[in-house]
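Quick one: structure below, then a few questions.
All protein chains but one are shown in place.
Every chain is named by a letter (A, B and C) in the order it is written, and numbering of its residues begins at 1.
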């Protein structure tokens, strides 16, 4: 299975990417572990996660085609 | 002594005047009696009184040169 | 009172134009310490009263007293809220339905102050400003407006 990871603001800056395609990541906890392994500074950032534009609050199973957004605190307005 | 009475809105309409000069009226209670005698329909109107632009809440002595405003409920804005 | 703000002319003859409001906003672009503006506009409604439609409101005021009331509202609002700017304009004379008769404009660093101050000012103007609205109906008759 394939998922798309979107990164915004400070996270896009840290990872140098706004979008990544990843394979075989079964849930959001595993995604966070993967991202923190690739970019250790992610451990110091506060961020929330949306799966297919819906904010999640706990570990969520992922399926093929899902879009997951890693979002630092909002600062619009 | 001479006072100037200013009338606004519905009261100016009722009395047909925006300004009157009156003599020898010692206080605001006496002014109200005088006005109601002249224009009996004033008895049915709610209004507040300002003496020299300051709202008063009880009977107030008047002196020569005072300006007294008879004001229906405000409806600006 | 730590600041003194000069008495400004609040009354505008006739309706307050949207272009005037746009220009007022534009003038604040040089005040780069402002983060938030709050604007209230009163617009004349074409209310139907006893089957008659309001075409316009004619405003009259006790201007001498109104100037003092507006000045007091200005000073007391600046004392109560940390504002960068505040402006108040009220129409005098005839304003047609759909046109604007009241324009209150507050600016501050952070949003809560501008928002709360604007509401505070509008409520005070409605309650305290010696201004009267005569509702002119399309058939030529009239009534005296009552604020709610």
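The rule is short, and it goes like this: contacts are C-beta pairs under 8 Å (C-beta built on N, C-alpha and C of every residue); 3 or more make two chains touch, one makes a residue touch a chain.
Keep in mind it's a predicted model, so treat the numbers as computed, not measured.
Peer 1: Mind giving the shown chains that are in contact with the missing chain?
Peer 2: A, C
Peer 1: Could I get the residues of chain C that touch the absent chain, sorted low to high?
Peer 2: Residue positions of chain C that touch the missing chain: 18-19, 21-23, 25-26, 28-46, 97-100, 107, 109-111, 114-115, 118-119, 122, 126, 148.
Peer 1: Under the stated touch rule, tell me which residues of chain A contact the chain that is not displayed.
Peer 2: Contacting residues on chain A, toward the hidden partner: 6, 8-10, 12-13, 50, 53, 69, 71-77.
Here, only the chains that are shown with their structure count from here on.
Peer 1: Looking at contacts between chains, which pair has the highest count of C-beta pairs?
Peer 2: Chains B-C share more contact pairs than any other pair.
Peer 1: Using CA atom averages as chain centres, what separation in Å is found between chain A and chain B?
Peer 2: Centres of chain A and chain B (C-alpha means) sit 73 Å apart.
Peer 1: From the mean C-alpha coordinate of chain A to that of chain C, what's the distance rounded to whole Å?
Peer 2: Each chain reduced to its C-alpha mean, chain A and chain C end up 48 Å apart.
Peer 1: So which bits of chain C are touching at least two other chains?
Peer 2: Not one residue of chain C touches more than one other chain, so the list is empty.
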